[in-house]
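Every protein chain but one is kept in place in this view of the complex.
For subunit A:
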Amino acid sequence: TPRLATPSIPSRTLPARQPTNVLEEARTRLHVSSVPESLPCREQEFQDIYSFVESKIIDGTGGCMYISGVPGTGKTATVHEVMRCLERATDMDEIPPFRFIEINGMKMTDPHQSYVQILQKLTGQKATADHAAALLEKRFSNPAPRKETTVLLVDELDLLWTRKQNVMYNLFDWPTRRHARLVVLTIANTMDLPERIMINRVASRLGLTRMSFQPYSFKQLQQIIMSRLNKVKAFEEDALQLVSRKVAALSGDARRCLDICRRATEICEHSAADPSAKGLVGMSHVMEALNEMFSSAYITAIKCASVQEQLFLRALIAEFRRLGLEEATFQQVFVQHQALCRVEGLQPVSVSESLAVCQRLGACRLLLLEPSRLGVLQRVRLNISQDDVLFALKAD
């Protein structure tokens, strides 16, 4: 990279248009990127993290914390909010000043790059990974006058795993040094990560300060949407409840919930005969959005398949029944396929044709196939259940 290059995306000629009607307003508010001022339903977790970090800053000591939870439960957002609040407190001189830096395992090409990024965020220096590790080691183990506490957020911790685990070891070892004054907050998805992948000396340094974020319940999801909408009246009460119940039952992922609501506003906008008319997003719109996002396309794909493709699937199931297995070679299926063609009164297919049909079904993953160079000897399996196939074939 040239030394003075400043990363930037060119700016636009006209500023982006602002939302003009209720639905557009709602859509902007519901976008995942517009993180609200305060996060609803995470007060307890917020309080725990806040007091943990605050006490470490005031005492001038260091420590580690491990935060886990499935994606979309507000882990990173909560930590960011804690940091915002602590920074506000620093401005009011309630607590001593501190530095906040964050790294993300997914935004690095290699676990050792974390040294480089930490060093660059701390001092602005650029160094190779080995050199950066040495510099950081020196910085955290030697006493320095007027040293302020550093809060380090490590997102996607599981990506920092290496065979010797020295990156993780260092991250958890630095806070234990007497002069380090380092607070490390780590975030990952699985609750048992320390037990599963860390060797003992790493897990023991991570300590037992753990916190897990539970998936959102439907009430919480509803509250989240309500607080985002913030008095913009765009949704019917029941529609919101349906979305949150459905998402809570499946994953409890807030991102999914917001995306579905956003899609529902679009559907509402399209279905309205008069675009200027003020329409609320109703049950039907939400239902459509839910179907669009949760339903799998396999059954429609089979229904839309060509005649020979459907015949091939039927031949496959017939062969499975005959064999009593869930796998057959193409040759076996081909015999059934030809028989079915005769029954249906179609011209018999040649092997090449049937093989082409089979490959097409394999390309869109209705079937699982062995490499095609095996020709008629390749084994064929279904990627979906037989019942689904039968349902799709019968429905028309």
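Here is the rule we use: a residue touches a chain if its C-beta (ideal position, glycine included) is under 8 Å from a C-beta of that chain, and two chains touch if they have at least 3 such contacts; residues count from 1.
One rule holds for everything that comes next: contacts and distances are computed from a predicted model.
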Per UniProt record, name of the chain withheld from view ["GINS complex subunit 2", "Mitochondrial ribonuclease P catalytic subunit", "NADH dehydrogenase subunit 4L" or "Origin recognition complex subunit 4"]: "Origin recognition complex subunit 4"
Residue touching the undisplayed chain, where the options are A:Glu43, A:Glu94, A:Glu237 or A:Glu292: A:Glu292
Candidates A:Asp59, A:Glu148, A:Glu237 or A:Glu353 - the one touching the absent chain: A:Glu353
Residues of subunit A (touch criterion as defined above) contacting the omitted chain: 1-2, 5-17, 19, 24, 27-28, 31-35, 70-72, 106-110, 113, 116-117, 156, 159, 189, 253, 255-256, 259, 262-263, 266, 270, 292-293, 296-298, 300-301, 303-304, 306-309, 331, 334-335, 338, 346-347, 349-353, 356-357, 360, 363-366, 373-377, 383
